[in-house]
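Let me give you the structure first, and then I'll get to my questions.
Here the complex is missing one protein chain, while the rest keep their positions.
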Amino acid sequence: MEISRRDFLRLLGVTATGATVGALGAGTVFSIPEHLFQRISDGPKIESWKTSVCSLCPGGCGIRVRLIDGIPVRITGNPLHPINRGAICPLAEAGIEMLYHPKRLKNPLKRSGARGENKWQEISWEEALQTVSERLNNLFRNNRNNAFHVFSQNYNNYQNYFLEEFMFSFGSENHHVENRIAQWALPVLASQGWNRVPAYDLLNSDCILNFGADVLDTEPSPVRYNQIYGALRNPGNNRRTDIIHFGAQLSRTAAMSSQWIPTRPGTMACLALSIAYIMIRDRSYDKGFVRNSTFGFKDWTDSEGITHKGFESLVTGNYYPERVSKICGVPAEKIVKTARRFAAAEKALAFGGEQAVNSPNGFYTSWAIYCLNALKGNLDKPGGVLFPSPVFEPPVSEKSPAYDFLKRNNFEEIIGNVLAKKPEVADTILFNRFNPVFNMPARKNWHQVLQNIPFIISYTSFIDDTSRFADLVLPAPFFLEDLDLYKTVPSIEFNHLTVQQPVVDPLYNTRGLGDILILLAKQTDLNDFKWKSYEQFVKSNAESIYLSGEGSIISESTDRSWIEFLKRRGWQPFAYSTFDEFWDVLLEKGGWWNPIYPDGNTKRIFRNKSGKFEFFSQTLYDYFSNDKGRAEEEFNLAFVPHYDPPAFLQENKVFPYSLIVFPQLSNYNGTGSRSGLVQELSAIYSREFWNSWVEIDPYTAGEFGLNDGDGIALISATGRIPVRVKIVPTLMPGVLAMPLGQGHEIPGEEKIGQNPMEIVDKEIDSVSGAYSLISTRVRIEKISSELS
Amino acid sequence: MLAKQNNDLDDGLFYSIEYTSPKFYWVMFALFVVIGFAAYSYLMQIIIGLGVTGLAQPVSWGFYIINFVFFIGISHAGTLISAILRLSKAEWRRPITRMAEVITAIVLAIGGLHPIIDLGQPGRMWNLVTSGRLQSPLLWDVTSISAYFAASTVYLYLPLIPDIAILRDRGTKPQWLYEFLSWGWHGTPKQHHILERAINILMVMVIPIAVSVHTVISYIFAMTIQPGWHSTIFGPYFVVGAIFSGIAALLIMMIVLRKVYHLENYLKEIHFNYLSILLLIMSLLWFYFTFSEYLTTYYGNEPDEMRVFLYKFTGGFAPYFWAMFACNFLVPVTILANKKTRRIKGILIASISVVIGMWLERLIIVVPSLANPRLEYPTGIYIPSLTEWSVFIGAIAVFILGFVLFAKFFPLISVWEIKEGREKSISEVAHRLQSYLPDNHDELEIEQALK
Partner (left out) sequence: MAKWGMVIDLNKCTGCAECVAACKTENNIAIVGKEQSEMGRTMLWMDILTLYEGKYPDVKVRYLPRPCLHCDNPPCIKVCPVRATYKNEEGIIAQVFPQCIGCRYCMAACPYTVKCFNWTAPDWPDEMAAALNPDVSARPAGIVEKCTFCIHRLQKAKEQAAVEKRDIRPGEYLPACAESCPTRAISFGDLDDPKSEVSGLIRSPRMFRLLEEIGTEPKVYYLSESE
């Protein structure tokens, strides 16, 4: 039933009197299912609230949804939720709008035009699943299990575990999760054998060195980090926390810091090691910790009698500030001053964001940064790096390669193989809410890759840049319609679990991923895949928490100190006689948490061979043992943090400028671009609503005679995009910055703004295999047309 | 006999009323097309909303308000000038007053409509009556414009009565109209006496009303605390500007009508000369006010004020500002201060320049203050839309239409006053002169000399 917008408003009782004029100007139509429509027209307008979790980004915020007669009208933060304490971010505000979005997929679709043409024919679920299971059976029978690939978004939900179990049963190792937060964990893995993201105790620290982690806008949990930064800047807390932010751009995070130190892209390893240099030369590092709990600081000799240079001599030999200053653009005095401030602080910590990792030398960069914490001796201490106890995870997480942080991020490998026409590599791909054609550098490559894949399935709520190339589209419910569990957000110092409770029945003929997989397992005869329903899986995981007796369901009366008080006396904050009772309260309150930090025991945090913090990583050494044929010097360097000058920093006459791409809270991966709300607010700083822009420093702008709003073409080796200029004093000269998230390309839909990924080069990090987003060099040309 | 003869003398003034040329229909047709398009544009505006204009945030007032101030300014041509000239017994006024009064009546109606065109919810206009707040300068405007409109239509009508009676007596069609409008006028001395008294009273009343009108219009702006608006001299500044543009508009109309209706015999060089000297004086006065207004701003150097100031002098609005300065000062002064160029053609150029200049002044008052908010918002731009242009051009067409229709039914020059001039003024002037002159001259002697 198609209902005019005005009818709907009238039913909700919100049209003002005298709106006759308005009526003439409107006339758009949106689709709302008939049963909902009935309810709106006849309902008594009773208000109710349901808790759930926001899944528009991996931030894991607990939400409370306001319903009128069971119809969701607004998302607010869940005040009890320990992550976000009642607050949310602008993207979540757009959730309701996206739930009712007219472009939502309503039925399974079969491709009816050419690939990418966005022409479809609606089919039944039976037919859709039949098609998939036939293909899977075929692969299964021919022992080509690995030719089935799944690409998943990296949300902290349990669906990915479930999918992982399915892939296990099916026998494919190719479940790919683009998981860059994992790389916060990589240096910890290298040095400590600890394979999770550690937590940084920012709130209790006196001095924080932030190497370009734009935590207020992105990973790992924007609302939480906004709260932390807000609290750090509250003079009421009697603490003068110094936050020193390094980065090429004065981002929002940098703006909230006490100091912003402009740093050339790709050179942060060098900077971090120079700070280490000063600490070593001043002998202001934690000598006790370094002596007793580290390995590889001094020169050492291995079992074969070969002498290796230690961290100390590597650093003192190479990273003196005068030299580093020329590389990273930070004045030497500033490096010295910062290092001394860091060393002098009672509690201090250093952390690097993804952008440190987003460089071709990213892994070593983040490792170099992480080593500053060891020099400071702040591991497992308040105000330093924390290592929370393991979270409740399904057993599959232990064996799955998708959760092995050192498994190379092999997208480039896959692309290469597919382009080399090795069809045995990939036969069928399932994109599980994953949109590489939009999100990955070298997008043109993905176009080609997709043309070379025999069969593509997309599981998504909307047709996006990738699913338009699919052969079969499975409509996914929106998160407000779907049941799931959300695990602890990485980098948070306590454990928690949030229930993603469906707050409304599915509006359309969609199915949850779990239930789809169960049906597929049945039709593919996967005998060891025993789940009856996804709900059963969810509840069994919740039950393991119930049975553990740890922590507490979040509630008004359970703040951290209270729980700690009770635990010390061996009491439980709450007792439930049955799991069903527990489950009901869990749904009502929205989540569970355990704020208690495990008691200190150094063995707990050093899980590697030496049981110490390793400046020379034996874990890596073992991992790459088959590489040992390499030249000694170079080989040795591979296992210690160091600065590797990235190729893109070389003098380049053709492409004189650096391009960095930056995220915005309200539209990070482009998830929000479909929302009018997001479009009319994410550009609040640049005022280029419904558009993209490129930021440029006044000096460079002057050279080209550019004014705000003028058009330029950004040209890189990969491509060319036209975009408007915004002059800001917040960039290193010679660096251009462009926001991510706009420029979706879907036939039949208007393109809004430009996607910088169009011109981002596809450099990858040599260790992790992750894409580098900062290594693009561009030139600019003034243009007058082409811009909308 | 004498009267009859005089009537015959002025027969030409009735020609266009009594004979309709095909040209008339063409002009009407063209005007209706233009007005029709404007009406259509306005209808669309009612349906869609003010979104069809070029207005936005923060420039929320534009063409409609500019034209409102502009048209009301022009309206000062008429009644005010005619009243002043009458009051000062300037003999040369006789062929001019009617035209001036017509301009006022028509332009006032058009100008008065503009704030309504500008309303987002014209359907709720009634709220002004049911719950109008007298504290709002907008209400002051409504009041004083209505008063001015009432006064000036009556002021146009009263001196028209004797002419209507002439038309009635000539048997001009439509008879019923003239019969009705002539109000039983037979030119008896008593009637003359009453008419003159009425005109005299109105004449005295209309001047303060007219002054008040443009004063309160300036108050719309001056009563806010916005930079560039909040000024104490805005009242007189607006009045001066209004009279200035009014005279220019009157001159243009006189030159055009003289040509179209062959009034060379009535509107002589001397009339233009006198009026243009008045225009020259107003131009100097305008300059004086403008200078005072901007000098105080510049000297005070208050940052918010200066932003608007610089926006006008060197920023985005500089082309308009300097064009205004040229149009309102340089051009008219150069042309009019020189006897050689103070000819009809020169006067026409100067007047057109002033009308354009005064329109630009309204633009420069309304837009830059809005475009430069005090807080750090991006400065606004304003580009009027097709709708606004078409309503503007439509308004001008309505003005022309008004004139054409008026001329179709009534004489553009006050016939009886001309007649009266011929019959009485020489002796009257002689009498007056005699009273001014120091030596005892004989009245008759002067009269002879005057002839």
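We call the chains A and B, going by the order they appear; numbering starts again at 1 in every chain.
Convention: a contact is a pair of C-beta atoms (placed from the backbone, for glycine too) under 8 Å apart; a residue touches a chain by one contact, two chains touch by 3 or more.
What you are looking at is a predicted structure, and each value in this text was computed from that prediction instead of being measured.
Check each of A:89, A:189 or A:290 against the chain that is not shown and name the one that touches it.
A:89
Using the document's definition of touch, tell me which of B:370, B:407 or B:430 contacts the absent chain.
Missing-chain contact among the listed residues: B:370.
Decide which residue listed in B:118, B:388 or B:417 touches the omitted chain of the complex.
Spelled out, the listed residue whose C-beta touches the missing chain is B:118.
Of B:51, B:208 or B:300, which sits in contact with the chain we cannot see?
B:51
Applying the definition given at the start, please give the residues of chain A touching the unseen chain.
Within chain A, the residues touching the omitted chain are 5, 8-9, 12-30, 32, 45, 68, 71, 73-74, 76-77, 84, 86-90, 93-94, 96-103, 216, 222-223, 226-227, 229-231, 233-235, 250, 252, 255-256, 258, 260-262, 665-666, 674-677, 679-682, 684-685, 689-691, 697-698, 728-731, 733, 750, 752.
Can you list where chain B touches the absent chain?
For chain B, the residues touching the absent chain are 48-51, 53-61, 115, 118-122, 124-125, 127-128, 131-133, 135-139, 142, 220, 223-226, 370, 373-377, 380-381.
By definition in this document, only the chains that are shown with their structure count from here on.
Which integer distance in Å separates the CA centroid of chain A from that of chain B?
69
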